[in-house]
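With one protein chain withheld, the remaining protein chains of the complex are depicted in position.
For clarity, chains are labelled A, B and C in written order, and residue numbers in each chain start from 1.
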Amino acid sequence: MPVDMSVPPSVFEGPAFNRIPVWVQQKLSPLAVQKIQAVYDFVENEVIPREQIMRNQIDSRRWSTPPLMHELREKAKAKGLFNLFLPIHFDESPGLTNLEYSCCAEVMGRCYWAAQTMNCHAPETGNIELLAKYCSEEQKEKWLKPLLEGTASSAYSMTEPDVASSDATNIGIEIRRDGDEYVINGRKLYGNCLWNKDLSFYILMGCSDPTNEDRWKRHTMLIVPCNTPGITQVRNLTIMGYDWAPEGHGEYLYKDVRIPAANVILGEGRAFEIAQGRLGPGRIHHCMRLLGQCERAYELALIRCTDPRKKPRGKLIGEFDSNIERIAQMRLELDAARLVVLSAADTIDVRGNKAGKRTIAQSKILVPILATKIIDECMQMYAGQGLTQHTPLPEMWTYARFVRVADGPDAAHRHQVGREEMKTAPKFQQRYEEYTAKAKILTEQYGFKYESFD
Amino acid sequence: MPVDMSVPPSVFEGPAFNRIPVWVQQKLSPLAVQKIQAVYDFVENEVIPREQIMRNQIDSRRWSTPPLMHELREKAKAKGLFNLFLPIHFDESPGLTNLEYSCCAEVMGRCYWAAQTMNCHAPETGNIELLAKYCSEEQKEKWLKPLLEGTASSAYSMTEPDVASSDATNIGIEIRRDGDEYVINGRKLYGNCLWNKDLSFYILMGCSDPTNEDRWKRHTMLIVPCNTPGITQVRNLTIMGYDWAPEGHGEYLYKDVRIPAANVILGEGRAFEIAQGRLGPGRIHHCMRLLGQCERAYELALIRCTDPRKKPRGKLIGEFDSNIERIAQMRLELDAARLVVLSAADTIDVRGNKAGKRTIAQSKILVPILATKIIDECMQMYAGQGLTQHTPLPEMWTYARFVRVADGPDAAHRHQVGREEMKTAPKFQQRYEEYTAKAKILTEQYGFKYESFD
Amino acid sequence: MPVDMSVPPSVFEGPAFNRIPVWVQQKLSPLAVQKIQAVYDFVENEVIPREQIMRNQIDSRRWSTPPLMHELREKAKAKGLFNLFLPIHFDESPGLTNLEYSCCAEVMGRCYWAAQTMNCHAPETGNIELLAKYCSEEQKEKWLKPLLEGTASSAYSMTEPDVASSDATNIGIEIRRDGDEYVINGRKLYGNCLWNKDLSFYILMGCSDPTNEDRWKRHTMLIVPCNTPGITQVRNLTIMGYDWAPEGHGEYLYKDVRIPAANVILGEGRAFEIAQGRLGPGRIHHCMRLLGQCERAYELALIRCTDPRKKPRGKLIGEFDSNIERIAQMRLELDAARLVVLSAADTIDVRGNKAGKRTIAQSKILVPILATKIIDECMQMYAGQGLTQHTPLPEMWTYARFVRVADGPDAAHRHQVGREEMKTAPKFQQRYEEYTAKAKILTEQYGFKYESFD
Partner (left out) sequence: MPVDMSVPPSVFEGPAFNRIPVWVQQKLSPLAVQKIQAVYDFVENEVIPREQIMRNQIDSRRWSTPPLMHELREKAKAKGLFNLFLPIHFDESPGLTNLEYSCCAEVMGRCYWAAQTMNCHAPETGNIELLAKYCSEEQKEKWLKPLLEGTASSAYSMTEPDVASSDATNIGIEIRRDGDEYVINGRKLYGNCLWNKDLSFYILMGCSDPTNEDRWKRHTMLIVPCNTPGITQVRNLTIMGYDWAPEGHGEYLYKDVRIPAANVILGEGRAFEIAQGRLGPGRIHHCMRLLGQCERAYELALIRCTDPRKKPRGKLIGEFDSNIERIAQMRLELDAARLVVLSAADTIDVRGNKAGKRTIAQSKILVPILATKIIDECMQMYAGQGLTQHTPLPEMWTYARFVRVADGPDAAHRHQVGREEMKTAPKFQQRYEEYTAKAKILTEQYGFKYESFD
């Protein structure tokens, strides 16, 4: 029965591949197979055994990138594991499709900082794609190249405290043209922390033409170097109490911040053109990494289930059939979610970003909330210890919870999908009218009286 | 970006194909594309407009197959739409893979009796596959051929009132060898109704060797012609009040029922060998048909959402954002469930039934309960009218609810998956011990004290 | 520690009382204690053992009230169990508070037709309360008295097929004054079935003044005798396939139906004044009866859990800890729901209907959906048999599902509660501004800089 594949099926029995659905396995190029295995080996052998070291270095240095990160980035780059996310149709791409990279992203997700070692972390990935798509050659040379080489680091600045920025047309920070410069005034939230000295520049979305009749043309994107005078970090915003040093999430004040006009991306008033393209693949990456986290949480749950020291009422935790059912349900929901995200990635690869819009939104709705639920259940299996630093679960939960609001809360995405679906109603209305018309005739032909319920 | 496919992508924009995920579209042979379209046309044009006629004929004739069913079966057979479910590796197959047929099955599900018009209904499909796999040539000629040609009709008899038959080793009806015959004594539930005169024979699972030390060798499968003396239908069992005439679900008494020894399948004590292979693809069919039902329920919900007569508080039902979110959530859950089932079908096609065991069980856990939930929400959108014969939703809900217990309640399937997963724990336990061993060495190398939480 | 009570605590250990929360037990008058016990004895000894008889009589006589119902009503009346629902402040009341009657209603709910034997069934109860409150003495003599004595039977007619009648201002059936008569034209849904010859009259809500600027004054309530010419029952509406004979639920056509002007209740345009008072206690009765149903479903689940014939994988169903947890969760949710409904009843008794508005809506949101969930889980514990006539669970589920849309779907009630809650926001807004104002001053006094997050 098996269908021919370029890679022998036995390869897929290994731990780097055995969660990947068969249809995806069949689509993997030999290059992808090699990269997935390499990412897996790197995460398992280089990253995870250094988790405590990273924690200790962060604790002791706070707002500067720990040496271990630099060290591992060098290693990953040397192994050809940099920028794998950049899809095959970009000149700068290492050659994977979105689908193929998704399999890498899941593996990276096993440790929350692993993606950064391979230059595949948010918001870098979105920024790189944005700059690759929309910048002039000159801008690319100046801003994109260092990001790709890992010698610079960037952030993305959109959310604002004063408006509902999940609806981006509300964004209000003022961008005013003044000669050869843009002047920025206002407040922003998030975007990595200015206190981190390794951060090079922001991509900022602001309002340059608030009275334009076309609300999709009021906004502009600018490249803002971090050391520009006038930017103050008011505070670091904790996420569920975590400060996420050294990246962090800041609250910023912009007071007469002056940026060269050359730093505008694509042109004034074209922010929405850019924004549209930015987030699709990034959402897929986020979701796949969360699934990688979930798999690790799941493994920890299985380990607890069979821990011989933990025997309430004389049975292993995993001998309680309620836990057997919980494990089965988690397995099912993780596998289903993975199919959704991979299908979104594949749709983009085959039919383009626009065709994948719905499935991407669905991934974003489904995965973060599922991840918080699953990690929470795994913590619960560890009882009291589940909430402590005994396991990485609390950090993992917090990260998943954060992704649930990043790029807009899930209700915003449900609205988007739901509104599109509502537009399809007339098509069905018409089809059902056709059924009825035909049924009326046929029913009488068969000798029955047609019953109308309208 | 699009990848080559044998079928032009525009084909997939039509209503017969547009819910099919891109990766599945890419796997469809030209034959499959043709069959899916033909099934769609048949269901939309021949079946759905005749729903009231079918209901009226059933109401007036009760326990005999309505003439309309015979008529449509002739039509479907003539159009080459018979037995599509039988996978390509069988000699008798019309040539579709499980994955390809799954797309047909979803369309058939749009009307609960459509599959029968194409000889693709349960339990016929399971029985046909079973007979094709395990019968002698002689038996095939006698029992299988008429089923394939649609001139005979069969049922499957497993459940019993006196034991927990979700665990089939409990099955207790007595099968005793007596010379050239088997003698059956005991009680059974379900299996289509004897009152239906069109039913030809049962495949019955019973206990022939209750004291065999190997509990997997105690049971035997027999072909039991319906007109064998000694079988009494005690009553028809309603399902949520529906009698499901003319098929129905009976409760039966077997008193000294004598069957020729030639009617044994595969041999005495080999029932579990057979049972193992029987249900896999059948569960996929069930699930895909339920998804077809759900899509129809969903269409009805969209129609209600935009019904201009229904404006509580002055807004269309679909203008309430809570309903927009509900629609989005249904869309998401349906799409996710379809991916799970199609992935199960594909796994069977590519790697064989055993490899698909987990995903099939996952489909069976996920889809029926989801279908009841979604159809219930659609009914709720119709408020009071949703529960009446105004729409087909109540029957659809009932059917989905039935599938949730057919082939074992979902807890049984969760147990099966969960127990298999628990067996993987030692592998992870070992991996985590390796992390720890490595981390201890590395952490000290980097100058930190290793923290153990054990 | 125990506090004095008029009734010795040991009384409350019996099965008629042991689900009643302690605080409610303490509020029961001796009369109430006597009535609850009598209702319990009647249901257990007279009603439940006759369930099959009732089913058989209905099956054989269809659309006329079965003799058993008349027989049991005579018995109940003779025992002083008629009209217990009518609260103590009505002249016609047998003397129970809403809280006390609620305890009776739960017991009545154990069999879905038991309330009718005690003249405590919907819509009779709502109609009796309505007539007792709003009718003239003359009207009471003619219409109310026979209802109280059980010699007449009534229905309530509000829902319409052509509008969203969950928002009653949409009700559109035309009521036109013509001399000494009102003329009615239009369509209605529900309200018990005209085919039942025992039905005496309807209370109908219609639109008499569609252009009145005050939308709360456009509607009128009329008493409509069933035998008035011009009313046609188009069909009986099934509920999830059940026809609920002999009461049923009709779809009606009103064509020039003429009613004496004397049949108007309270006066033209005053329907909303009446409607407001009608449904409160009736919703509580519905909910308590559903809880009685749930308790019976729960008992059936416990029985299945300990059925020695049902041992999947060698254990009783109740030995699986997942089922132990399910039972605990059901117990918890039932007990919580009962507290909500009883608290609503008590609030009405102590503070009046208006004060209880929110808790009544909460009961209506909570209980029907919970009841469908719990009964569904109990069915699932019976696996295949759970859906058949093996137990009364399918009918119970259907009844609970119906109550979920009766008196408006639960979303309508959530909206009502939610909108009221939103109105309380400014009060909290102000309180939080006061916190802030005070905190600013204090924080500086303690020597810290006040941090504002606005």
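The rule is short, and it goes like this: contacts are C-beta pairs under 8 Å (C-beta built on N, C-alpha and C of every residue); 3 or more make two chains touch, one makes a residue touch a chain.
As the structure is a computational prediction, the values presented were derived from the model and not from experiment.
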Task = Just name the one of C:74, C:256 or C:335 that touches the chain not displayed here.
result = C:335
Inquiry  = Counting contacts across the full complex, list the positions on chain A that touch the omitted chain.
reply    = 159, 161-164, 166-167, 170, 189-190, 237-242, 249, 309-313, 317, 322, 380, 383-390, 394-395, 397-398, 401-402, 404-406, 408-409, 411-412, 415
Touch list for chain B against the chain that is not drawn = 161, 235, 320-322, 324-325, 451, 454
Note = Those residues of chain C that touch the unshown chain are 1-3, 9, 15, 21-24, 26-27, 44-45, 48-53, 56-57, 68, 89, 299-300, 302-303, 305-306, 318, 321, 323-329, 331-332, 335-337, 339-340, 343, 346-347, 349-352, 355, 358-359, 362, 365-366, 385, 388-391, 411, 413-419, 421-422, 424-426, 428-429, 431-432, 435, 438-439, 442-443, 446, 448, 450-451, 453
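Here is the rule we go by: only the chains that are shown with their structure count from here on.
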Note = Rotating chain A so its CA atoms sit on chain C gives an angle in degrees, to the nearest 5, of 180
Note = For the copies chain B and chain C, the interface residues, called same if over half of the numbers are used by both and different if under half, are same
For chain A paired with chain B, centre-to-centre distance based on mean C-alpha positions, whole Å = 36
Inquiry  = Nearest whole angstrom, what separates the Cα centre of chain A from the Cα centre of chain C?
reply    = 48
Message = Can you work out the whole-Å distance between the CA centroids of chain B and chain C?
response = 38
Note = Among all residues of chain C, those touching at least two other chains are 161, 322
